[in-house]
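With one protein chain held back, the other chains of the complex are shown just where they sit.
Naming follows writing order (A and B), and every chain is counted from residue 1.
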Amino acid sequence: MAEITKEELMTSAPKKKEPDKAPKLTGKIVKPKIVRGAAGHNKPYTAKPELMEKLGFPGQLVDNWQEAAIRKMGELLEKYKSLQVYMDICVRCGACTDKCQYFLSTKDPNNMPVGRAELFRKVYRRYFTREGKILGKIAGAVDFDLELLAEWYSYFHQCSQCRRCSVFCPYGIDTAEISMAAREIMDSIGLGEKYVVEVLGKVHDIGNNLGMNPKALENALEFVEEEIEEETGIPVKLPLDVEDAEVLLVTPSADFFASPHMESLVGYAKVFHQAGINWTFSTKASEAGNFGMFIGNYGQMKKVASRINDAIHELRPKRLVVGECGHAWRVAYQFWNTLIGPFDTLNPKYPRPQHIVEFTLDLINRGALVIDKSANDEFTVTFHDSCNVARATRMGDKPGGQFELPRELIKAVANNYVEMDAETIKAKTFCCGGGGGLLTDEIMEVRINGAMPRMQALHNVMETHGVNFMALICAICKAQFTAVFPKYGVPREVAGGIHQLVGRALVLGAKE
Amino acid sequence: MNGISLFYIAFAYVAVAIFIIGFLARVWKYAKTPSPLNITLTPGPTSTTGVVYRMVQEVGFFKSLFYSNRIIWLGGYIMHLGLALVLIKHFRFFFTPAPASLAWITTFEAYAGFIFLAPLLFLFALRLITDRTYYISLITDYGILALLMLIAATGILTKYYVRTDIIDVKAFVMGIVSFSPAAMPMDFIFILHFTLVMLLLIYFPFSKLMHAGGIFFSPTRNQADDPREVRHVTPWAVKG
Partner (left out) sequence: MKIKAIGAFLIFAIVLASPFLVALANGEILKGAPQPKLELPKNATKCVEDTEYMAANHMNILKEEREQAVRRGIRTKKHSLKNCFTCHTDKSKFCDRCHTYAGVQPTCFAEVGGCHYAPTSKKQE
């Protein structure tokens, strides 16, 4: 990489070579020959000083950034077993090298999981190991200079923290942990990503990622109520801030606003209405997503999650259910109990928290809902396992329930279901390409590339089985696919939520 | 006893001390560094018994690697198998009398060194052949393979071609183990073999070879998938 200045590093506009073009859809995922530096020009906008400062980070790259970064690295090594162990034990066997969606599409070796992690390790070895201090470059120990920092900023924002590499690593090395730590270090020296920092600012100020104030939220819910009534003639309510409800539903704010997310919101509402369960949203907890995780900042993650706790104390619901969102479900399932638990006030008879898929499927299995599967006959459905749901969470009691329950639910509401290539689903699923804080338009090239493996698998079933609906359980997946589908020549409507299918098949008023 | 023996005995104590203390210091660091959150990789076991089973599969069979890349698995697994046989074989030098329970090793006696050496060559070649692994390989990665190859080769030589009397070797090693030094067999190949092993021991705790201890502390593999049932608590995470 050429000489770089601090100013160049902090300038917002990434260099554009040409308009973003999608790889060709052939149905095959081939292991490419590496092309050094092929994706090095990609970088998201850096965050504005005032927004950085609001989160407690330096406004811009501090003068003694190198010293500060190394100090921060030392601090994180003491705080995270994962980071400390994963720094030491990689043997560079090569098992992960062909497993990352960003490598398979960009061919850039720094997008191989081990290539990415080595960007971190070479600094670790230089400043924290005797091996690196004595053997230097021979042991792959390198000074942390501005060029390397620029590589960090580029490549640690081409990782969606999807954990696919960890599945294939003989030691379970999780690049997500390393990229979170890298971002935490970059934030701490004033080099933050605009998209994530802005979103976190909105959550703290207003309460959700989209920055919808309570009035806007109320309007959005009313709008959906009107839509449903217009369509079905039945007054389905979407209650807000109801005290002592049975269920508090926490869902990504995109569900209130974006398309096709809102279709799932309709689905949730119909399920609650038909089951006759008293439920509510909360203005305080109007966001299930938690971008604190993406930047590996524990404090931010806890602060964002604490809004849920506040809502529980204010509204006193008996159950806590989480809507369709991948990383949110990870934070909810794996982290909430630690961050804001224990959930002593919630009914222990139900999982705390519970996923909306678990919730709806349970109702269907108990015969509480009347379903007309033929309503979805126009669709041949496939299911995309969201990375965070697949590899960081569970649904139901048994390991792997996170794969089985959504499929059961889809099959309970739709007649035509087709599975994609076994190498691309369940634990081996590919990320949509937009997770982990990459869902921002200036790195559209990264997002298009990241979607490639999934697109190939989808293309296959579209060609062979006429699939025309890919069911999703993640707000980021939904936004990402509706954005990249057109680039691949696939209609946007192919992407939709599971509860969109549920909503269509649910027969309202059939059982009182 | 001659000067060379004295030198090597001193060298051995230094090397073994560095290895044991260094290894344990690393392991202690891994053990005491907190895991603030449950980050187990799912689908995974929901109980401690399940975690043990998962770990046995990983450590005993390299399960993840098997599903990841059969070629690397083949090389890596056979290499470690050979290493295990070679190590077990060497137990006869550390314990008096040699453990009777390891008599079965006689069956593999003749091949162990080759089962170790051949995959090392294979893995070395693999690093060079695949463009992806060539890109990530450090000089030390080749260095460690080369060191292990030399150790295996000299070991095989002392056994088959430039023989060193096993009784003398045992007396020498037991002298070190029991802190009552005995003379070193003055065979060049044996001395070379011994020197290389001591260098390996010294380098071990500072290198990627610590995967031997580190794998047990990998949070994605050693945690149970039970965050909804059990609140995962570490001091700084609950405060912070």
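Everything that follows uses one rule, which is that a residue touches a chain if its C-beta (ideal position, glycine included) is under 8 Å from a C-beta of that chain, and two chains touch if they have at least 3 such contacts.
What you are looking at is a predicted structure, and each value in this text was computed from that prediction instead of being measured.
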Visible chains that the absent chain touches, using the contact criterion stated earlier: B
Omitted-chain contact residue, chosen from B:L102, B:I139, B:M186 or B:V230: B:L102
Which of B:L83, B:A118, B:L147 or B:V177 contacts the chain that the document leaves out: B:V177
Of B:F61, B:F94 or B:F188, the residue in touch with the unshown chain: B:F94
Residues in chain B touching the chain absent from view: 19-20, 23-24, 27-28, 31-32, 34, 91-92, 94-99, 102-103, 106, 163, 165-167, 170-171, 174-175, 177-180, 182, 213, 216-217, 234
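Rule of thumb we're sticking to: only the chains that are shown with their structure count from here on.
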Touching residues (chain side chain B, partner chain A) in the complex: 26, 29-30, 33-46, 58, 62, 64-65, 67-69, 72, 76, 126-127, 130-133, 135-141, 143, 206-208, 210-211, 214-215, 217-221, 225, 227-228, 230-233, 236-238, 240
Complex contacts: residues of chain A adjacent to chain B: 33-34, 36, 77-82, 84-86, 88-99, 109, 112, 114-115, 118, 129-131, 135, 137-140, 163, 166-174, 177, 298-299, 302, 333-335, 337-338, 341-342, 351-353, 390-394, 399-403, 427
